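As you look at this complex, bear in mind that one protein chain is not there, while each of the others sits in place.
For chain A:
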Amino acid sequence: MSAARRCRLPRALAGLFVWHLRNTGVRQMPCQLMHLYHVANDRLITFQYFNFLKRMYVTQCNKDLSQRAKPKSDSIVSPSHELQQFDQEKKVVHKISPVSAVHQLWSEPTSSNKWGELKSAAETEDSGIPVGAKSKEDRGWKEMKLQLDDLPGILARLSKIKLTALVVSTTSAGFAMAPVPFELTCFLLASLGTGLASCAANSINQFFEVPFDSNMNRTKNRPLVRGQISPLLAVCFAASCGIPGIALLTLGVNPLTGALGAFNIFLYTCCYTPLKRMSIANTWVGAVVGAIPPVMGWTAATGSLDAGALLLGGILYSWQFPHFNALSWGLREDYSRGGYCMMSVTHPGLCRRVALRHCLALIGLSAVAPVLDITTWTFPVISLPINLYISYLGFRFYKDADRSSSRKLFFCSLWHLPMLLLVMFTCKKSVLEKEDKGDLPGGSHETAMEIRLP
């Protein structure tokens, strides 16, 4: 854990630097950026620090394309995708040193990855073993013994804790958008249950994919690949997270949410993970996996599957495509060699068409929100600029089909989702408003705040 903590700041700086680059429109240094893109892909996908409204949001998108880590699901993508941490209550405030400090880090693009690896190597290494430190992977022979002090870090990586955090935040977004008075205990139980279920699903996913993960750059440092934990222990951990998690959802919240959670675990581990190597349909399955957590948040609050839940799920479903397809564009070689059936490899035209299609769908879905009485009409209006922007990038990706347009689209998707959810929340139609049958576009924010107080 300490290793993770220590390398979080450099990674954060790297993430900020990349964001800064993106913003200032730096086109050059393709090699370094690509290198960072590959090496720190996991990090960037999982962490993106950026300054927003004078506050730091940690956004995490872990879209494992080949391994779509869809929330509660795989990696690459589907689960991986994507979800960004949007939670107004838990804002992570980080002090980020000026960008100039990042330049030093930038000189060795792999340093963040190396740092983490060296640290964990130092911790897990037996004293009697000579270190074969030729490259960063080559660390010599290690005893296959479970190091108890590393266990939290190992389990965090096994359960893809950052992706899980993202999943939990989309669930909270779903909970917050539900048109019922806010209940703190229900909210906490739903978040905890979802988090545990997500940990379980991610662990099983890694358990299934050991030889494939070893062969892909993005995933070759996972605990099971490195032998830090035995497969048996991974399965036991998954069971000890999943069973209490689902039980908590079923008994502590409501059976519908529990059923959705169990279904999502099943979809991710038994459908998405094997499908990744069989057909390109995995992308759509993965998008569903990513869409279910906000639906779960909604059902946790209201106890029923309303149109609003489906709309939120639909928005996340559509978001997965530009996010994942753009990311997978740069990983085609690894996918091809690893044997993953992804659209970007086998049907590149379809890949870009689908991404564009779903960017446009986001505009449409945003417009449906006020019709279903979830938000006021200010929501489609305010969200139109960001939706149009991502659609524009989707169109550029469709037309240019090159690395830079795919990167731009991917990075846009990283901030697009939290912003969209944030705007949605501020435009939420309050329960009180609905009772009055009045529509107060300006005051909806205040009334939404009132509802949040328990």
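The rule we apply is simple: a residue touches a chain if its C-beta (ideal position, glycine included) is under 8 Å from a C-beta of that chain, and two chains touch if they have at least 3 such contacts; residues count from 1.
Note that contacts and distances are computed from a predicted model.
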Hidden chain of the complex, named as in its UniProt record, picked from "Dolichol-phosphate mannosyltransferase subunit 1", "Exosome complex component RRP40", "APOP1 protein" or "Thioredoxin reductase": "APOP1 protein"
Among A:T250, A:S336 or A:T378, the residue in touch with the chain that has been omitted: A:S336
Those residues of chain A which, in the complete complex, touch the missing chain: 30, 128-129, 132, 137-145, 207-208, 210-211, 214-215, 220, 225-227, 230-232, 235, 274, 277-278, 332-333, 335-337, 339-341, 345-346, 348, 401-403
